[in-house]
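Down below is the structure, laid out as structure tokens.
On to subunit A.
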Amino acid sequence: MKRLAKKEELCTGCGECEKVCSQAFFKENDREKSCIQVNEEKIKVCNQCGECIAVCPIEAIYRDKNGVVRINKKICTSCFMCVGFCPELAMMMHGDMLEPFKCIACGQCAKACPTQAIFISEEV
Partner candidate 1 sequence: MIKLNNRDYECQDGITVEELMKLNNFTYARIIVYLNGEVVLPENYASTTIHHGDDVKAIHLMAGG
Partner candidate 2 sequence: MNMEKINLARKLIKEYHYDLKAIDKGYTGRTLYVNVGSHDIKEKSVTQLIKDKFIGGKGFGLYYLWQAVTESTRWNDPENEIVISSGPVGGITQYPGSGKSLVVTLSPLTDMPMDSNAGGYFGPYLKFSGFDALELQGKADKDVIIFINGVKGTISIEEVPNEDIDTHIFGEQLTELYADNEEDKRNIAVISTGTAARHTNIGLLNFTFYDVRRKGTRLKQAGRGGIGTVFRDKHIKAVVIKVAGVKGNENHPVDKLTLNKIGIKMHKEIHDLDNSQNRMRQIGTANIIEVMDQYDLLPTHNYKFGAHKDTYKISSRVFTAKVTQNSPDGCWFGCSLACAKAADHFELKTGPYKGEKVSIDGPEYENAAGLGSNLGIFDPDAILELNFYCDTYGLDTISFATMTAFVMECYENGILNKERTGGLELTFGNIEAAFELIHQMSRGEGFGKIVGMGIRKMKEYFVKEYGADPKFLSDIGMEQKGLEFSEYLPKESLAQQGGYGLTNKGPQHDEAWLIFMDMVNNQIPTFEDKAEALHYYPMFRTWFGLVGFCKLPWNDIAPANNKFTDEPAKIPEHVQNYVDVYNAVTGMSIDKHELIRQSERVYNFQRLFNIRMGYGKRIHDKIPYRAMGPVTMEEYESRQERYDRQLVEHLGYDPANKTTEEKMKVLREYRLDQYEKLTDAVYKRRGWTMDGVPTAEKLQELGMDLPELLEVVKKHV
């Protein structure tokens, strides 16, 4: 299962990951639009546990072939139950977007992280 893993003790809170993520997804630099968020060296990001898959009433959330949890925006009704029920508080909402958004373990932030506090892991 592919996921973004973390070693919080290495995090310096520089915020590079947030910049890269919001740039990659939304073409702007806005940490509120980042799928990874760092507060006082606490890294909030999806661990692909998949609890949201069972919560979604219309099966808009699924696990892809790499084990990454994804949202099918076409059928999502923007109820945000997945946001309220996420144990990691890592399902995100932003007023500019109709649907919730989340980390898909693309690894861009890991490449940008100066301390390797985040990295792509294939372990279960």
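The set was built so that all candidates are chains of the complex that A comes from, given by their letters.
We take it that a contact is a pair of C-beta atoms (placed from the backbone, for glycine too) under 8 Å apart; a residue touches a chain by one contact, two chains touch by 3 or more; residues count from 1.
What you see is a predicted model; the values in this text were computed from it and never measured.
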item: Of 1 or 2, the one touching subunit A somewhere in this complex; value: 2
item: Subunit A to candidate 2 touching residues, read off their complex; value: 54-55, 57-59, 75-81, 83-85, 93, 95, 98-99
